[in-house]
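A single protein chain has been removed from this complex, and every other one stays in its place.
Labels run A, B and C following the written order; every chain starts at residue 1.
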Amino acid sequence: MPQMNMMQALTSAMDVKLAEDERVLAFGEDVGYFGGVFGVTRGLQEKYGSSRVFDAPINEGAIIAMAMGMATNGMRPIAEIQFADYIFPGFDQIISELTRIRYRSAGQYTAPVTIRTPCGGGIYGGQTHSMSPEAFFTHIPGLVVAMPSNPYDAKGLLISCIESDDPALFFEPKRLYNGPFDGDPNKPQSSWKDHPKGEVPEGNYTVPLGVADVVREGSDVTVVAYGTMVHVALAAAEAEGVDAEIIDLRTLIPYDIDTVARSVQKTGRCVILHEAPRTSGFGAELAAQIQEDCFYSLEAPIQRVTGWDTPYPHAHEWSYFPGQERVARALKKTVEFA
Amino acid sequence: MPQMNMMQALTSAMDVKLAEDERVLAFGEDVGYFGGVFGVTRGLQEKYGSSRVFDAPINEGAIIAMAMGMATNGMRPIAEIQFADYIFPGFDQIISELTRIRYRSAGQYTAPVTIRTPCGGGIYGGQTHSMSPEAFFTHIPGLVVAMPSNPYDAKGLLISCIESDDPALFFEPKRLYNGPFDGDPNKPQSSWKDHPKGEVPEGNYTVPLGVADVVREGSDVTVVAYGTMVHVALAAAEAEGVDAEIIDLRTLIPYDIDTVARSVQKTGRCVILHEAPRTSGFGAELAAQIQEDCFYSLEAPIQRVTGWDTPYPHAHEWSYFPGQERVARALKKTVEFA
Amino acid sequence: MGKAEPRISVPAPAFRPGDTPGFSRLGLPRPGHHARPDILADAAEIRDLAFGLVGVLDEEANAVGDWAPGLSPEELRAGLKTMVLTREYDNRMLKMQRTKRLSFYMKSLGEEAVAVAATQALDAGDMLFPSYRQQGALIQRGAELVDMMCHCISNSRDNLKGRQLPVHYTRKDLNWFSVSGNLGTQFPQAVGWSMASALKGETAIACSWIGDGTTAEGDFHAAMTLASTYNAPVVLNVVNNQWAISMHNSISGGKAPSFAAKAIGYGIPGIRVDGNDYLAVAAVTRWAAERARGGGGPTLIESYTYRGEAHSTSDDPSKYRPKDEYEAWPLGDPVERLRAHLIKLGEWDGEQHEAWQAECKQAVADAWKEALTYGTLEEGPHAPVPTMFEDVFTAQPWHLRRQRQELGV
Partner (left out) sequence: MGKAEPRISVPAPAFRPGDTPGFSRLGLPRPGHHARPDILADAAEIRDLAFGLVGVLDEEANAVGDWAPGLSPEELRAGLKTMVLTREYDNRMLKMQRTKRLSFYMKSLGEEAVAVAATQALDAGDMLFPSYRQQGALIQRGAELVDMMCHCISNSRDNLKGRQLPVHYTRKDLNWFSVSGNLGTQFPQAVGWSMASALKGETAIACSWIGDGTTAEGDFHAAMTLASTYNAPVVLNVVNNQWAISMHNSISGGKAPSFAAKAIGYGIPGIRVDGNDYLAVAAVTRWAAERARGGGGPTLIESYTYRGEAHSTSDDPSKYRPKDEYEAWPLGDPVERLRAHLIKLGEWDGEQHEAWQAECKQAVADAWKEALTYGTLEEGPHAPVPTMFEDVFTAQPWHLRRQRQELGV
C-alpha cells in the first residue's frame, strides 16, 4: 500500500473527491496556484482547473459565507482556513449561519461545507500560529468536529466530512503533517514512513464519524486524547510503565461516548489530554460527561492535562505544551490515587 | 434606599462612572440619542453629551476594536452589543486582540474595556435574540466574564468591571431586566420592587469580581447557577422541598472555586444549571473542576440541567428553557442517588 | 501647521422629535436625468450613477427618460396589486401583534416597490436572499398569505416548525432563501450561491437586500469583495430607508456620498435609484440582472427610500425622529405613484383601486381566519415537541437523543 505523510493523505482525500464528484470544490487563501502554505492542496488546481480549486480573498468570513452559499446551491465546498488561529473572523458565519441553516429552514436548505484548518503548536509559531480552538466549536449545535492523529485516519475522516450532509470542521494538527510527534522536541523528527498508519490506500475509503479508536488497550487507566496528544499519551504511558487504555477520539462532535464510557468503566480511572487551554476546553465536556456516566466506576478524580490558560507563548513553547512528563505525572497520580 | 429594576441599576452604574471618571465612555448601536433598545443607556447622552455617549455603526467588530483602541489610549469604554447573539462579528477582536494585548505587549498596553450585552431567553426572541453564549468566552484567557442575577449585583458588578484594568464581558440576563423570573412563564411578571436585591444605593459601590454569593444555605445538595437560573433554582428547591445550597456564581471567570468546593464538600452532591446548550457549556468546566476538587466528597454524579444542544427555538421556548420542573427532577435524582 | 486641533464628530440626523422636517436639502437629480448605459458598460464609465438617482416617474406620473422599463400594463397592474396586498398584509399583522397573537412583527410601509419591483424584474428561478423587510418579494413570488401567517404564529402548519421568529420566512420552493436574524450575513452567501449557479452552467442569478445600517457590517465588504473578485452574477441591494432602528443612516454611512458609491472602490457598477419609483426599481434591477446573466458580473443598487413606520413592533419612532417625517419625504409613496401612473395610462382607476383594496382586506382577513385554524403561538398546536431536536444534524446523534429522552418526548 502507498506510504503517505499526513499532508499527502489529505491531498489524496481531496483528489479522490474532486475526481469522483464534480460538486466538490476547494478554495482558500493561497490554496490555488501555490497549493496552500503547507502544500496540502498542491497540484489540485493544475489537475482540476481554477474554477474548482482556487485562491480566495483574505477574509475568513467571506470564505465561509461563500462556501455556505455554494453549498446551499448544490456544491460540496472544502474551504481552507490557513491557520486555526485565523478562523475567528469567520466565527459568526459558522455559528449563526452555516450550522443553523438546516435547523432554521426545517431542512429545506443544507450546507455540506467542510472547513479544513491546521491547528496546534510545536512549531514555534507563537500565539497566532499555534492555537487549538476546537472547544469553541464543540459548543455550536449542528457542527461536526473532527481531528485525526495519523495519515490513514486523516484521509478517511476528511472524506467522511466531505461526504457528510452536515457542515464539518476538520482540524489538522500541523505538528503531525510530516511525522508522528510524541512531545519530545529534542528527538529528531520521525517520519510517517515507518508508521503503520502511514499506509494509506489510494482510492476512496472512509473512517466513520463519531467512532473513536482504541489505539492501546490497557487496564490501569483510560486516556482520552485526540490529534498530537495521542502520540504523547502513547509515549508517556510507555515511559511511565503504565498499562493505559488510550483512546483516540478522532471525532469530537459527536464524540464516541460508548467507547469512552466502556473503557472508564473497565479501568475506573481517566486522564484527558488536549493542547488547548484548560478552562472550558473540550476536556471539561468529556470529564463532565464521564463522571456522570461512570460515577460508580470511578476510583480517582478525572485529571485534565492541557495547555495553560494563557496565549501560546513563543519561547516557552515546551513549558506550555502538555508534554510527556506532565502526562506521565498525571497518569501516575491517577493510577496511584486511593 | 432607592428601588431599582435591573435596567435602572445598570444605568445608574454607568451614570456613576461617567460622572466621576471622564475616561469613561459608552457607545453602541442605538445607545446614544435613543438610549439603547432596552433603554439601559437612557438619559446618559443628554447628561454627558454625544462625545461621551454615542451611537455606533452596526458592526460589532468595529465597536470592540474602537473600544480597544480607545482603551489603549487611556479611556475606559463601555461598549454595548445589542444582543449577545450578535457579538460574534466581534469575536475575533475579543479573542485575538482585546484579551491578548496585555500579554503580548508584556504589560505595555492594557485594554480596560467593558462589553455589556443582554443574553438569555424567555422573551420569545427566537434563535437570534435568546442566546447565552457565555461558555465561549470562558475559554478565552484574559477575559473577565460576569453575569448578575439581580439589580444590586448588577450595579456593583458592572462598576467593578468598569474599574477593572482587565477587559470584561458583562452579560445581562434580559429576562431579569424588569423583575425576577423563576422559570414559570404562566405567572404574571413579578417586579424588583418587592425584592431585597431591588434595593440599590445611588452612588458608587462594588460587588467584587470572582466572589460567588450563597443565596440559600442548605445541606442536601449544592446548586451552582448564575443569572436567571438562580431564581429558577430557588423556586425549584422550594417546590421540591429540597434543602439545597444555592450558589449564585456572579463571576464566571475567574469563578469562585473556594465557595463552590466548600459547599460541595459539605453537601456531597451537586447540580449545575445554565440556559446555554449543554455540550461544552460552562457547566462542563464547573463539573470537571468540582469532580477533581471534591472527589472524596461526592456521593452522586454531578448533574447538568441546561438548554438543549439546538438553536433556541421560538414556539418551543418553554420546552427548551431549563425550567423548574427539570431542575426539580435533577435535584430529586441527585439527592436520592445512592 | 497652525493651531492643530484634531476633533471627532458624531453625526446626527437633520431632524429630531419636535423639529419640522424638510428635505429640500437632498438636491437629487430629476427623473429621466440619467442615460441608461449598455448592460456590459465598464463600471469605471458609469460612476456618475452612484452619485445620482435613477428615476422614471415624474411629478405628473409620466414615465420619462432612458430608463423607462417598458413594462406592460398587465405587469404594472400586477405590481400595484402586489404592493397593495403587501400593505394590507402588513397592516393586519401589525394589528395582530398588538393583540399579542404574534410575538413580533416588521412592516415594510413605504418600501414595497423596492422588493416587489425588483422581484418582478427577476426570473422565477433567481434566488432571493432577503432581509426581513422584503415580504413584498415573497408575495410577488406567489406565497400564500395563509402560509406566511402560519409561519408568523408558529402554529402546526408553520413550515419552519416553530423554530423561527415571525417574518423570518424560508421558502425553497419559491427560490427564497432563509431570512436570518443576523444582519448582513446573507449578502456574501448570495455571492457564493450565484457562483455555484454559474459553475453549474445555469442561468439563475442571486439577488440580495440589506439595509443602510447593515452596510457597516463586515459581511457587506465580504460580499463586495467576493463579487468583485469572481465577477459573480449577483444583484446586491442596499435599501436605504434612512434609518436603522433609531440610528440615522449617517451613523453607518458616515460621510459616504451615497451607499451606491461604495461600489466604486470594488470596480462594480453602483446605481442609486429612487426606491419609491416602481418603474425605476424595475428598470435598474433588470439592467443589473441582464448584466449578470450576460457575464457582466455584479451590481450594487442603492434604493433610496424611507421607512414609513417603526423599525419593528419593539420600538417607537416618535422617540427619535419627527412624527411627520414620513409625510415630508419628498419621494412620495410607491403605491400612490404607481397608481397615478396607471391611471394616467388609462389602465386603472380609483374604483378599481378601492375594489382591489377591499379584496385584499378580505383576502387577508380570510387567510388570517384560516391560519388560526392551524393553531396559534400561545395556544398551539405547534410542531410536535420532538421536532425541536431534529434538523440539527442530518441524523440525531446520541447526545440529542438523550436530551430528547430527558425531556420525556
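By our rule, a contact is a pair of C-beta atoms (placed from the backbone, for glycine too) under 8 Å apart; a residue touches a chain by one contact, two chains touch by 3 or more.
In this text, all values refer to a predicted model and were calculated from it rather than measured experimentally.
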| item | value |
| --- | --- |
| Interface partners of the hidden chain - shown chains only, full complex considered | A, B, C |
| Option from A:129, A:155, A:175 or A:231 whose C-beta touches the chain left out | A:129 |
| Residue among C:17, C:265 or C:330 touching the omitted chain | C:265 |
| Given C:86, C:140, C:228 or C:403, the one touching the chain that is not displayed | C:228 |
| Residue, one of B:97, B:134 or B:153, that touches the chain absent here | B:97 |
| Residue of B:20, B:46 or B:165 in touch with the missing chain, whole complex considered | B:165 |
| Interface with the unshown chain - residue positions in chain C | 1-2, 4-11, 43-44, 194-195, 197-199, 202-203, 205, 216-222, 225, 227-233, 250-257, 261-268, 270, 290, 292-295, 297 |
| Interface residues of chain B (partner: the chain not displayed) | 25, 51-52, 56-57, 59, 61-62, 65-75, 89, 92-93, 96-97, 101-110, 141-142, 144, 164-166, 210, 253-254, 257-258 |
| Residues in chain A touching the chain absent from view | 29-30, 32-34, 37, 50-51, 54-59, 61-62, 85-86, 89, 124-129, 278-279, 308-311, 313-316, 319-320, 326 |
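Heads up, the rule we're going with is that only the chains that are shown with their structure count from here on.
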| item | value |
| --- | --- |
| Middle chain, criterion being Cα centroid separation | B |
| Maximum centroid distance from chain B, chain identifier (CA atoms) | C |
| Averaged-CA centre spacing for the pair chain C and chain B, given as whole angstrom | 36 |
| Whole-Å gap between the CA centroids of chain A and chain B | 31 |
| Residues within chain C bordering two or more other chains | 161, 163-164, 168, 180, 182, 218-219, 392, 399 |
| Residue list for chain B, restricted to those that touch at least two other chains | 61, 85, 89, 127-128, 279, 309-311 |
